[in-house]
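Take this structure first; my questions come after.
Every protein chain of the complex appears in place save one, which is left out.
The first chain written gets the first letter, and so on, giving A and B; residue counts start at 1 in each chain.
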Amino acid sequence: MGEHQKKTTSRSRKVVGIGVVSTLGLTALLAGCGGGSNGTATNGSGGSGSNNGVVQLTLWHAMGGATGQALDQIINDFNASQNKIKVTPVYEGQYDDEFNKWKATQGKGGGPNIMQVYDIGTKFMIDSGEIVPMQNFIDQSHYDTSQLEPNILGYYSVNGKLYSMPFNSSMPVLYYNKEDFQKAGITTPPKTYDEVLADAKKLTIKDSSGKVTQYGIGIATYGWFFEQMIATQGADYVNNNNGRTGTATQAIFNGPAGLTTLNWWKSLYDAGVDLNLGSTTSLTQNAFLAGKVAMFIDSSGIYANMVNGAKGKFDVGVSELPRPAGATGGTIIGGGSFWIPKDQSTADQQAAWQFIQFASSPAEQAKWAEATGYFPITKAAYNEPSYQAYLKKYPEFQNAIDELHGVKLTYATQGGLIGVFSQARQTVQDMIQSVLLNKQTPQQALDSAASQVTQDIKNYNLTVQ
Amino acid sequence: MGATEITARTGPIPNNRRRTIFEFLQSMPFILPALILFAVFFFYPIVKVVYLSLFLTNSQGVAKHFVGLAQYVELFQSPDFVQSLLVTLEFVLMTVIPGIILALVLALLLERSIRGIGIFQTIIFSPISMSVAAVSTIGLMAFNPSVSLLNFILQRLFGLPNINWLNHTFSSLVAIALVTVWMNIGFSTIVLLGALHNVPTELYDSGRVDGTNYLQRLRYITIPSISPSLFFIAVVSMIGSFQTFGQVNILTQGGPAGATNVVVYSIYRNAFFNFQYGLASAQAVILFLIVLVLTLLQFLVLERRVSYS
Partner (left out) sequence: MRESRLGLFFRYVFLVVASLVVLFPILYSLLISLETSNNVATYPPQLWPHPFHFGSYVEAIQTAPLGRFLLNSFVMSAIIVCGQVVTSLLAAYAFVYLRFRGRNVLFYVFLATMMIPGEVTMIPNYMTVSSLGWLNTFAGLSVPFLANAFGIFLLRQYLMQLPYELFEAARIDGASQWRFLWSIVLPLARPIISTLVVYVFLQSWNQYLWPLLTTNQTNMQTAQIGLSMLQNQDSLAWNLTMAGVVIISIPTLLLLFFAQKQLVKGLTAGAIKG
């Protein structure tokens, strides 16, 4: 660095002393200039086209990890089963990201031929007018829907019309570490809010200095859980029967059911038995696998991932989503479904429909369910020998299936329909955090979140009309 | 290229008007590429963002419904936006001041050409080459109490509890600030070190004669001499802090309960998640005005106290 102190450097030396650095820089420069001329025309993976009479379809999805691989498997099976259509999956990140990307490309080309959308995107998709209702294809080809699970169809049917084909369907369940339960002397998993609190206290372990080394429970502050928890109490999220009998205009989740849930959640947190890792569920899954939490709530769809992750460490138990004692509602059958965008030729649409039928077939659904923990959307899958063998091997999972079949279809368990659900979920997540962190009382937080969501619904309804 | 021949100037002197036009035309090929790009990607958007802020837009960003200043009123009445502004200001203070002090200390440590200094320099400059995505991803792990090595070290060295960084109001902002300060440290240190090397040695020599100690020399000679660079760093890192996005998007998504919902993140959410481009544009205009005013203030207040040699 001595050079720095020299106030004058002869200019000629500067010119000569360019050295490695600028060579490197100039190489990059030249390479870049070369790239500049032809770099702009790169084509995206979206869109479709046919090659030698083969219809090329793009499928956007939000399934990562083992779940993504299982989806790839279905697509490979489909591509191998015939030679007229080739489906290419594109992983577009988590549900929110994938959905937002679709919103951004709407009507501009470059979108997919088959689009997986999470449950709460349903209303937006219908309102967008950018899709062909699944019912049209079902009616045209006289597709038999009687084998499909009615509890799953319930979510995606609006005014008696099925708009999209359910694909990955799951419900929230309570996962627990069987070893920890044994050590704490708990024999049956908790079913009610009070039992969860009592058991979580037993399962929380502190070291000699009072630091918690294992939390009784971890609940991600994910809005989906809140939606589910009020549904188990029979409460609707929005008015007009959860938006099922008319367009919803107001959020009503701030009733007694919401209050009971938040009070309970806060009691867990205040008792120091709940590990709050924010709304990203994978962080809590991680903590479970690392032995930091003994119980956690998450989708049944990650069952396979949990069992694999815990292999050699502990056994994973599954139980139904806890609820207040005496609550008689049920959970909402969430997950995702396949949509067919309008913005493509009829031939492509038909090809997409071919794939969707294939993916809904009992054999593929059984494979899918085994590989992931999602429910088969068709009852016939339960007759597949491989799935029967799977349930024998993992009897725990029967609890989740019983939960699915036990649900009575009501407006509450059909789930709310609003066009701004992803925003609402975000608002609810902030609401939960602000209760846990003592920024607002549960009722205050509920009321302000509800009025925020109501405002968003109003704005949305204005732009749709 | 005949028009741009330098020799043209040596010819018979054209009348003033013609010469002005000629000179102007001559300079355009040099100026236009940058000018056009600035016009399209800086000046037009500024006008457009103001325009959009006066409208309700649909999800495609088409201005649908003129609402005048209603969205500004709405914003200033919204506790969320006010919180977002306060969080941003708090964040700027938390990053700019510690950032400058740290960079100054590091630059002073690196100032002497002692053995091995090159290695230390490379290490301390290295954050300049790391991306916000990479650093925040590391933070995701370092701030997670169930796997954090950072917490483990803090526990061992200072007896701190196992902090759940990203899920408490204050610590989440601290976490974002730590990432930000770390990312800026390379650049700031480079600039300050350069300034230190440019302080004329005679100043120190005369100071030494007077029998002053290190801290006094620092106070009365070094800092005044490098004050233009300190000022430069203050302005640059303030603007940078106002623009913080990646850290928030990767680490907290504005949470918990809005504790890290800085203005830029809130703009992003409103525009590209909630598709309320109009409202987001109003926020962007407010952000622009704040940055502008604060920068001008810094120029007015700080620059007076800065000595240029």
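In the analysis below, a contact is a pair of C-beta atoms (placed from the backbone, for glycine too) under 8 Å apart; a residue touches a chain by one contact, two chains touch by 3 or more.
Source: prediction; values computed, not measured.
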Notebook entry, point to check: Considering the full assembly, with which of the depicted chains is the omitted chain in contact?
Noted result: A, B
Notebook entry, point to check: Among B:Leu69, B:Leu86, B:Ile101 or B:Met141, which residue is in touch with the absent chain?
Noted result: B:Met141
Check: Out of B:Gln71, B:Ser84, B:Ser172 or B:Ser229, which is the one that touches the chain we can't see?
Finding: B:Ser229
Note to self: For the chain left out of this view, which of A:Gly93, A:Gly234 or A:Gly255 touches it?
What the structure shows: A:Gly93
Next item on the list: By the contact definition given up top, give the residues of chain B that touch the hidden chain.
Entry: 1, 4-7, 9-10, 20, 23-24, 26-27, 29-31, 33-35, 37-38, 40-46, 48-49, 52, 61, 105-106, 109-110, 112, 114, 120-135, 137-142, 146-150, 152, 182, 185, 187, 190-191, 193-195, 197-198, 201, 204, 208, 228-229, 232-233, 239, 242-243, 245-246, 249-250, 264, 267-268, 271-272, 277, 280-281, 284-285, 287-288, 291-292, 295
Next item on the list: Tell me where the left-out chain touches chain A, residue by residue.
Entry: 4, 11, 14-15, 17-18, 20-22, 24-26, 28-29, 31-33, 35-36, 39-42, 44-46, 64-67, 90-94, 97, 101, 104-105, 108-110, 213, 282-283, 285-286, 289-292, 302, 305-306, 309
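Throughout what follows, only the chains that are shown with their structure count from here on.
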Notebook entry, point to check: In angstrom, rounded to a whole number, how far apart do the mean CA points of chain A and chain B lie?
Noted result: 35
Notebook entry, point to check: Taking the complex as given, what residues does chain A use to touch chain B?
Noted result: 1-2, 4-5, 96, 100, 103-104, 106-107, 211-212, 221, 275-279, 283, 286-287, 290, 292-293, 420, 422-423, 426, 429-431, 433-434, 436-437, 439, 456, 459, 462-463
Check: chain A touches which residues of chain B in the complex?
Finding: 56, 58-60, 64-65, 113, 117-118, 121, 144-147, 161-162, 164, 166-169, 194, 197-198, 201, 252-253, 255-259, 269, 272-276
